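A single protein chain has been omitted; all remaining protein chains appear in their positions.
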Amino acid sequence: MQFDSIEEILDFAIGKEMEAHDMYMDIAGKVKRPGLEKTFLELAQMELGHKARLEQVKAGDLSGFAAGEVQNLKISDHLVDVKPHPNMDYQEALLFAMKAEQRAHDLYVDLARATSDPGLRELFKGLAKEELKHKLFFETEYDDVILEGN
Amino acid sequence: MTTTETLRRRVQLWFGPQHPGITGNMSVQAWLEGDTLTQGITHVGYLHRAFEKLMERRKFIQSFPIVCRICVPEPDTNEYLLAAALEELSGLDREVPEKALWIRTLVLEMSRLAAMLQVLGGHVGSMGLGVVPNWTYTLRDYVLDRFEELTGARVYHMYTVFGGVRRDLPEGFAERMETEVLAKIEAKLPVIDNAIFDSSVFRKRAIGVGVVPEEWADEMGISGPVVRAMGIPRDTRKDFPYLKYPELDFEVVTTTGSDIYARAWIRRQEIAQSVDLIRQILRRMPTEGPYCAKLPNMLTWTIPPGQTYVRAEASRGEMGYYVVTDGSDKMRRVHVRGPSYVHGVSLLERLIPGTNIADLSPLMVSLQTCPPEIER
Amino acid sequence: MSLKNTLAPFSAWMQAFSKPFTVPDEPGVRPGAPRYRGWHINDRETCIGCGTCAEICQNVAIDMVPVDEPTKGDSGLRPKVDYGRCCWCALCVDVCPSGSLAMSNEYVWVDHDGDAFRYTPGVDEKPWDGAELGWRKDEGFDIVDHERVPMGHLDPEERIHTWAEVVVGYTEEEARREAARCVECGLCVAACPAHMHIPDYIAAIRDGDDVRALNVIYDNNSMPEMCGKVCTRRCESVCSIGVNGDPLAIRWLKRYVTERFDDLKSVLDVDVERVGEGRKIAVIGGGPSGITVAYYLAIRGFEVTIHEALPQLGGATFFGIPKYRFPMPSLEKQIKLLEDAGVKIVTNHRVEGDELRRMLEENDAVFIGTGLMKPYRLGAEGEDLPGVVYALDLLRDKNIGREVEVGERVVVVGGGNVAIDAARVSRRLGAEVTIAYRRRIVDMPADDEEIEDAEAEGVEIIPQAIPLRVERTDDGRLDFVWGPAEMVPSDRGRPRPKLIEGVEHHMVVDRVIVAIGQSADHSWMPPDIAEKVADAKGWITVDHNGMTGHRGIFAGGDLVNDTADAISAIADGLRAVEGIQRFLGILPEREETEPEIPVITVR
Partner (left out) sequence: MKTIIDDIRARFSVEWEHEQRADLAQIGVAPGTVVPLLTWMKLHTPFVQLNHLSVVDWLEDGEFQLTYLLTDPHGHRSLMVCTRIPREEATMESVHELWPQAVTYEQEINEMFGIHFPGSPRQGVPFILEGWDDLPPMRRDFDTVAYMHAHHPSRPGREHVDPRVYVGKVFGERGYLHDDD
């Protein structure tokens, strides 16, 4: 992938967030488990929040980015990815979300590595960090709910 | 006979309860002919707080703060006897650690010492020699300082409980006991001897006064310095040995005369004996080990049915506790038998006829009456 | 009389020049001895408001007064001392279970106001607060019994060869002795989810009145024999005697009493009006919550039917808990009580499809207590290989009598009680067992005693071990691959394990038993009802009556509470017993008022 300007990158990222939003909305309409629809709607909503933040960045406000190091619990790293399906349960939903955020993170890391422009690299790294933060949110939830007894 | 003559011949006088010559709050309803008493009836009740009744309504441990109040100058005998009786009835007596036995012996001897210092002062105080009580009360206060250090309180120690005692001996206690108490007492004793036993005032008023006939000793159960002043070597510490007394080296002090002087002399000798015994105890007491047995939960402790009578030698004589248990968490009955019950009532009333009114106070002091012990 | 005797009294004059004994009467000139019993001090934070000080005070000088909000483990009351009565015996200090109460060596205090001499130490500030010296609790003197009567256990060597109960149980003498340790403060009542009348039945045991004890116990728990064996005993964790010693063995005492009676119905004195005559209640799920609802409604005349999918009632206490902890006859006795109360029991019946809807029509209320039956998955690669099993399935199969085989070497993944149960069952099935747990041993949700017992039976525990994958070995066994973890701090809650990259450990085993946790499964409900009742995680939210978002459907147990223990399920059941009666208009709706403080004024 090649980007020419910061705007372009941000547009790309915003598009990614919208894709994620649409995907979660789509799953929300399909899952059967009571309450899980709400969970996915919330996830979709969260992506809209991320999108809004990127739009702020685009408008010149960089304060929206996560400062400092973001913890990576690496819980999802060794877990098997799941495909969304109507009979998903909460564990699968979390797994799916963790993996999706992991993929988004990996994408920005790759992009940062690929670019030679230091300004762009910083921006990609910042975006990667944002996604890592999202992943941490799900990993923490997974650690608290699913792995409570482990 | 005219009315005036009758009045002159027979006057009724209430001696006490508010009278500096009375030993504690009691009174003697006395009949006088001239200044000679013809009859006296003792009255008690001014200090009655129904201790025995209260203890029937309290758990065993809750009786400790009560029993010490049965004798202000010498609370520890009561604490020890209640503990000993209930330990015997519960079987806990086999668990009392060695060190606790020594500390208990120490505490009993300290309390005898304190009480005898007080009463020795009282002997002369009741005759108007106010300076000697100042000395002896001060010496008693030195003993109380050590009580305060050991038990956390000066007068009501509430220190001896079932299974042992409540706290260990503080570090350096033995040294302080020697320098702050025993040495000071020994230094003062010759001065006291001089002021009391060599004093013609005391001798005149004490020798041959208040003589208790020897034949009353057995049937009335007279004990303590009163019986030993008759020349009878009767001492619970020897006759019914308890705690560590059998292992201590002492002789029962006796003298003859059975009068006020003889009783004061016994007390003077027993002060020295106590000083010696305290030294022996502190020297031989183990420094290591527990000071109290492992106790069950005192809030729910029950003791199997039984009854017993335990006794110990207080400074006044034989103190006894009759305790009846019924399997519950409270005593069915506790009867405190203090020496004053006999000395201060029956014996005093028997001695009064013929006594000069001025000798009543010294007589009562020499019997060492402790009114709360009569009323309980 | 000699001249000497005449002169002797004058010798007193010589003393006129010696140093006076008296000291000036000024505050601070003569401090109390280091262990002097002076004015009280109390550490408000350490104090748990157990009131034992007030209990032992023979002068009734101590009042317990509300100071802080009551919590589990702290009544929020603090002792207030009336120095008009105090005799400074310090029994309050010596008995104080938390060790918070003490006495300073201060003894001088002058005030014109008599009522000033009544204060709450540690709350009302005093100059002697924090005094270094004074009467303190001493190790060598204890007037409450801090040592628990030890419980006999089968020898570990012996017990891994048998399914017999591991815990021997108290003899009568031991039970009475243990019961006598209780100070009856009642803090345990707050901590018990069912608020069992703990001090009352302990007192009955102490007094030798087991019938009374049994009645007190069954007053708000119809499965106490189970609790007496496997309860998580939150009560013991707040026991005032446990602050500085062994808490009362509340569980073992309950066990002692409940085991003594075989025919419960004849011993229990039930005195309730049959207000539920003619009303029908369906209970779905025969676990502790359902059994509680069924029993207490049945004795009130309700016609109760329990529907249970498994061949036996008991829920997790039947299929989950191994029999060496909770033997079958004990459970059967509890079920017999249900039958005697007139409860209809339908086993081997899984409610499905539209049945719930039908039940709602045919009954006055429906109670759901179906528990958490669906295990969480490991989520790692190789989970679908044969030989990777779920602990719940293993335990269930064993308990319903199926042939269970685990091979020679087993790894259990997880750290909860289910993991420990699976490990100990595997030991009894002859396997060498290792538990791999992601966090530290202190973090294990399993009961400490269970962990100790498992270790005694030879179960090895590897903490901070993160499962990476399971592979098949050439000889058909399983290679369990795991990586070590470091604990990292977290913004939200406890420290969390994080994989240390680059290190892999291999363990060749015959079984990987997954015991991570479990969730609810609501696929048996009609979706529209399920939607009203449960959330994404499977939790069911209920109101103060135990009623779900769907009218007439009540719920309780592991589905509802987050503690996932039997006693919480029983508490949920009790809530529903009242809730259902309120729902049906038998009991008045609960008024939301502050509880009245039970004050005793004449002291």
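Going by the order they are written in, the chains are A, B and C; count residues from 1 in each one.
Rule of thumb we're sticking to: contacts are C-beta pairs under 8 Å (C-beta built on N, C-alpha and C of every residue); 3 or more make two chains touch, one makes a residue touch a chain.
For clarity, every value in this text was computed on a predicted model and none was experimentally measured.
*Asks:* Given the contact rule set out at the top, which of the displayed chains would the hidden chain touch in the full complex?
*Replies:* Taken over the complete structure, the missing chain's partners among displayed chains are B, C.
*Asks:* Touch as defined at the start, partner being the missing chain; which of C:P66, C:G130, C:G208 or C:P311 qualifies?
*Replies:* C:P66
*Asks:* Using the document's definition of touch, tell me which of B:M158, B:A195, B:V226 or B:V342 contacts the absent chain.
*Replies:* Selected residue, touching the omitted chain: B:V342.
*Asks:* Which listed residue (B:K184, B:K294 or B:R332) would be found touching the missing chain in the intact complex?
*Replies:* B:R332
*Asks:* Going by the contact rule already stated, which one of C:G186, C:G342, C:G458 or C:P526 would touch the omitted chain in the full complex?
*Replies:* Final answer for the missing-chain contact: C:G186.
*Asks:* Could you please point out the chain B residues that touch the chain left off the display?
*Replies:* 44-45, 48, 50, 52-54, 56-57, 88, 217-221, 234, 239-240, 306-309, 318, 320, 322, 324, 332-333, 335, 337, 341-342, 345-347, 350, 375
*Asks:* Even though one chain is hidden, which residues of chain C still touch it in the full complex?
*Replies:* 49-51, 54, 63-66, 70, 72, 75, 77, 82, 84, 115, 118, 184-187, 189-190, 195, 197, 199, 215, 218-220, 268-273, 296, 299, 574, 577-578, 595-603
Throughout what follows, only the chains that are shown with their structure count from here on.
*Asks:* How would one label the connectivity among the chains shown: line, ring, star, complete, or other?
*Replies:* Line.
*Asks:* By mean C-alpha coordinates, which chain is most distant from chain C?
*Replies:* Here the answer is chain B, farthest from chain C.
*Asks:* Of the chains shown, whose Cα centre falls closest to the middle of all protein Cα atoms?
*Replies:* Of all chains shown, the one whose C-alpha centroid lies nearest the global centroid is C.
*Asks:* Starting from the mean Cα coordinates of chain A and chain B, work out the distance between those two points in Å.
*Replies:* Those two chain centres are 89 Å apart.
*Asks:* Which positions in chain B touch two or more other chains at once?
*Replies:* Correct list: empty.
*Asks:* Which positions in chain A touch two or more other chains at once?
*Replies:* In chain A, no residue touches at least two other chains, as defined above.
*Asks:* With touch defined as at the start, can you tell me which chain B residues reach chain C in the complex?
*Replies:* Answer in residue numbers: 58-59, 61-66, 129, 131-132, 135, 138, 141, 145, 148-149, 152-153, 156, 158, 161, 164, 166-168, 170, 191, 194-195, 198-201, 203-204, 290-292, 294-302.
*Asks:* If you look only at chain C, which of its residues touch chain B in the complex?
*Replies:* Residues in contact with chain B: 1-2, 4-6, 8-9, 11-12, 14-15, 21, 32-37, 52, 55-56, 58-59, 87-91, 94-95, 103, 135, 138, 140-145, 147, 177, 180-184, 206.
*Asks:* Spell out the residues on chain A that touch chain C in their complex, using ranges where they run on.
*Replies:* 32-36, 38-39, 71-74, 77-80, 87, 89-91, 93, 95, 140, 143-150
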